[in-house]
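The complex is shown incomplete by one protein chain, all other protein chains being positioned as in the whole.
Naming follows writing order (A and B), and every chain is counted from residue 1.
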Amino acid sequence: MFKFIAGRLVQSIFVMLFVGAIAFTLFQFVGDPVEQMVGQDTTQAERDELRERLGLNDPLIVQFARFAGNMATGDFGFSYQHKRPVSQLIAERLPATMELAGLSIILALMVGIPLGVYTGLHRYGVASKVIMTLSLIGVSLPTFLIGILFIYLFSVILGWLPSFGRGEVVNLGGWTTGFLTLSGWKAIILPAITLALFQMTLVMRLVRAEMLEVMRTDYIKFARARGISNRAVQFRHALKNTLVPVITIIGLQLGTVIAFAIITETVFQWPGMGRLFLQGIRAVDIPIMSAYLVMIAFFFVIINLIVDILYYVVDPRLRVDRAGGAN
Amino acid sequence: MANTELTSKTATPLTRSVDGFKRALNSDLFYSFKHSPVTIVAMAVTLLIIFTSVFANLVAPHNPFDVATMNLLDSELPPVWAEMGDPKYLLGTDNLGRDVFSTILYGSRVSLFVGFTSVVLSMVIGIALGLIAGYKGGLIDAFIMRVAEIQLSFPTILVALLINGVMRGVLPPSQHAELAVLVLVLSIGLSNWVQFARTVRASTLVERNKEYVLAARLIGVKPLFIMIRHVLPNVMGPILVIATLGLASAVLTEATLSFLGVGVPPTEPSLGTLINVGSDYLFSGSWWITIFPGAALAILVLAVNLVGDWLRDALNPKLR
Partner (left out) sequence: MALLNIQDMRIEFPSRQGTVEAVKGISLEVNGGEIVGVVGESGAGKSTIGNAVIGLLEAPGRMTGGEVSLHGERIDNLPFQTLQKIRGRKIGMIFQDPLTSLNPLFTVGQQLVETVRTHIDMSESEARKRAIEMLEEVGIDDAENRVDQYPHQFSGGMRQRVVIALALCAEPDLVIADEPTTALDVSIQAQILDLIRNLCKTRNVGVIIITHDMGVIAEITDRVAVMYRGKIVELGETAQVLGRPEHPYTKSLMAAVPRSDVKLDRFPRVTYSDGEVKQSQHIDLKSHWLGENRNTYTNTEGPLVRCENISMRFTSRYSLIPSWRQYFNAVDDVSFDIKRGEIFGVVGESGSGKSTIARMISGLYTPSKGKIYFDGTSVSDLKTDKELDPFRRQIQMIFQDPYSSLNPRMRVFDVIAEPIRHHRLAESKDQIAQIVEDLLEHVELGRAAAWKYPHEFSGGQRQRISIARALATRPRFLICDEPTSALDVSIQAQILNLLKDLQQALGLTMLFISHDLPVIRQMCDRVAVMQYGKLVEVAETEALFTNPQQDYTKRLLELMPTLNFEAAV
């Protein structure tokens, strides 16, 4: 167990260093930070002095070490565009994105997994075919178009739900939440569903494929030959075996949802990190871009670590093989 | 393959090609195509859209980019069947008085062009890296696949946005509009190679240990040759599937980027740009400016997805 976790941690650190290197390269080669920070009338001497003060004349490796250290302590530098610390900007917008992404992923899993199991078990049923066709349409409709259609239908025509913003929020010690007010709930419904739809179809299709795969195995056939009831075969034997790959999918989806939030946040003018990032891209605001990159990588690493530990719990084969022999 | 001229010595080229044609008509793939009406329709729709957009300048009733024919008095006209509709404009006009139907045709051309070229780009990169990783193994493999894994954990759209942002930072602002399409192709292409690489690698790992590859190695065939002549033809099936589904997703990514305002500029709009521009007029009730390009995009992507889905099932021997 220890070796296994230790190995994973080492890998995670490598991933973070790799992504950190990309973020650092952005700083090095895209635009000149000094140019971004000074005005037109700054003299060359002042510029040189600023350059020296920022440590831009140090050897690359020293700069990278400083950069990594800053990142690790949550110091992402100043935004060129907003002229404020990036960490502050992110802290303000993080709750909005997390609430949206969290609600969406719960929606996606709660609907996607049961539908996937159902269509996997009743492959030739009429309902399955309808669901599969609908899911294909869901995959083919771009997220932003669904958002626009929702706004047109529920905000413009019906006027039931707001088309932008988070509604009223309550500040809980630095974390702003929309879940405590009615307007907050109203505001999150459309963006959350928009964001969830695409993930839902993906989760459903993957669970279905996995289910079909497992139902073909010898041990399912053998279980049937022993007279085990259909229910037990499907929900005990098959479902548990589909669990392993499904955990991976969910892990990957969490990261995807956060990134896909960029689009949803833009359509619904949701004040989250995604919009911040997009504005950063448009304005080539490197500190924001690299901070976002590092943050997403960090999420990914954490999620992956959790997924690996879950594997360990679900699959007894790993417990023995990787921990170096239990018997 | 390499022996075409040789085979013709023992059988005439005509009978051989007829033979090949018969074989194709009799193949399991064609059989499953014939028996899937949905796929036939999807294929027809895909080909129709490709055809009309390639020949947009011949098919379209108006040239939406010809300033001379534009008439601001005709702006925001609804579709023909609506009360205020003008028979000249089938699907109505946009805010500049351009025919929506014609802009869709021209827009699809840009979308499809970006889609195709970026898929080809990812395919070339992905196949090459996947073959090398799978066949060589060891450190090269570990490195390529780690990078792929890291990139895969970032969704395509995010990677594309990043690459896009970086390139806009590197290029002088004056050239942004001119090079927009190139930037798009590069960012979508570079963000999609992982799928190809992983699939090719996985198949290569399987094929590499098959005995026919061992036999070729025993003969002394060089690794590069083995990869191209023996391994690649046997992994073409999954590649074709990914390429088809990848085309759908590339068109979507392009539309999304354009919608987010970092894609094709409005001067030479793609479907995404059209939707983006039109969405501003949604609240004033001119729904057709954004809904029709949106529908065109959805139909195109759905049709391509359906073909890709069918191809995947038809080529998967386990499902038969």
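One rule holds in what follows: a contact is a pair of C-beta atoms (placed from the backbone, for glycine too) under 8 Å apart; a residue touches a chain by one contact, two chains touch by 3 or more.
It should be emphasised that the depicted structure is a prediction, and the values quoted were computed from it without experimental measurement.
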* Asked: Which of A:T25, A:T133, A:T217 or A:Q269 touches the chain that is not shown?
  -> A:T217
* Structure fact -> The listed residue (A:L17, A:A232 or A:I306) that touches the chain absent from the view is A:A232
* To do: Touching the hidden chain in the full complex, which residues of chain B are there? Just list them.
  => 1-3, 5-7, 9-11, 28, 31, 210-212, 214-222, 230, 233-234
* Structure fact -> In the full complex, chain A touches the hidden chain through residues 3, 217-219, 221-230, 232, 236-237, 240-241, 314-317, 320-321, 326-327
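By our rule, only the chains that are shown with their structure count from here on.
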* Structure fact -> When centres are defined as mean Cα positions, the distance from chain A to chain B in whole Å is 25
* Which of the residues in chain A end up touching chain B in this complex? -> 14-15, 18-19, 26, 29-31, 136-137, 139-145, 148-149, 151-152, 156, 212, 216, 252, 255-256, 259-260, 262-263, 266, 277-278, 280-282, 284, 286, 289, 293, 296-297, 300, 304
* Along chain B, where are the residues that touch chain A in the complex? -> 146-147, 150, 152-155, 157-158, 161-162, 164-166, 168-170, 248, 252, 255-256, 259-262, 272, 275, 279, 282-283, 287, 290, 294, 297-298, 301-302, 305-306, 309, 318-319
